[in-house]
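Mind looking over this structure? Questions follow.
With one protein chain withheld, the remaining protein chains of the complex are depicted in position.
This part shows chain A:
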């Protein structure tokens, strides 16, 4: 098809008469909107607009064309680029952006965001800076959800999804949300605070709710039975994650809810759900793929203390790929999960106080594991067991049981070295330890070239390489030199300017 450059010009003050002929060629992806022919030309959708859209509005045609094209553009970076081409593209892009990402809630006011983007269906909003997680931001600092939810309530009644990270959300905000968005489908709250079970009850009442994920939030312990507030009939729930909710839930209501949620794939329970109850839920939901196992221990109720929990549900599960929970684990019951180990791609033991001996029989079956979070209670021996089996491991996080600077060392460079030798495909590591050596870090830089994220936290302040006494410069230097794909680096220990000169020298690109 011939491309007439004058027709394709997007300048606002272009006055070329479309009716005068010429071919408009639009190359859209795959199967849509191909129009050819000028005056009265027929094509799908666009051609008809050319019919009744007379020459004074040539831009309108192209804008409509562009809108149809831009519907296929999903990456926000690409969209940002497209919006810079000219005003016409800016408008078209603004009209077609449905997923709004606000990386810093103070970067733009709700009013401005809403003025620009008219048809948003999904919002991602991030509030406080990351160090808020470590109690470094004063309380009532800000990042309130209210200005956003109140503005959107008026502007986006069709809103379907909200993802908030480190935002202060109140019960009233959640109630407003539930009332304002009849088509609301997904709520994900990560590291948020300020709300309680009263707010959750309001959200539960959203009839089209598919996803309610509460991840690492601080949830006020009101006594509202929010689990009972889900629709009485069959629900569309696909994901229900509430392991961070500290208050007990009405278990009978939860069991009934799970029973009437045939689409439920992800269920992460809080620590008040014990093994007996877990079994009952698993029986109701054999289709689960992601399971947070609650306490993984027996009931506190002395009347039930004698009963042995039935753990056969793990044996019959065909679909579980992700396990977490284990909040108050009784290690004796760990063998129950053996049947699912071979299929697991993600295992979160970061709340499970287990040692190497208890980990080994589990991990030696997890040869498909890609993501593993553990406590350093498993020690270097445990990590060696991981290295021996988990050849597909992409992400490892080792959290400390004793999170103090001068605490006991449970894992060391031995574990790190073992992991580097066994898990060559490693992309992301977070490793808390008390001491480290340059040699181990250098070895990891050589053994794991796929590393994208390297976060080493030597908790002892200013600790040098404990074998050589030197600063940790060479280790971190090797990481930035050898790991070409690195995008995120966290350093610790004793460092000198050398380390930073390495970082400056080798950290090119993103």
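Quick note on the criterion: a contact is a pair of C-beta atoms (placed from the backbone, for glycine too) under 8 Å apart; a residue touches a chain by one contact, two chains touch by 3 or more; residues count from 1.
Here, contacts and distances are computed from a predicted model.
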{"item": "Chain not present in the shown complex, as UniProt names it (candidates \"Ubiquitin carboxyl-terminal hydrolase\", \"Auxin-responsive protein\", \"Translation initiation factor eIF2B subunit delta\" or \"Nucleolar protein 11\")", "value": "\"Auxin-responsive protein\""}
{"item": "Absent-chain contact - pick from A:183, A:234 or A:403", "value": "A:403"}
{"item": "Absent-chain interface as seen on chain A, which is shown", "value": "103-104, 129-131, 133-136, 138, 216, 218, 244, 302, 350-351, 353, 399-406, 432, 455, 457, 459, 461-462, 471, 486-497, 500, 503, 507, 510"}
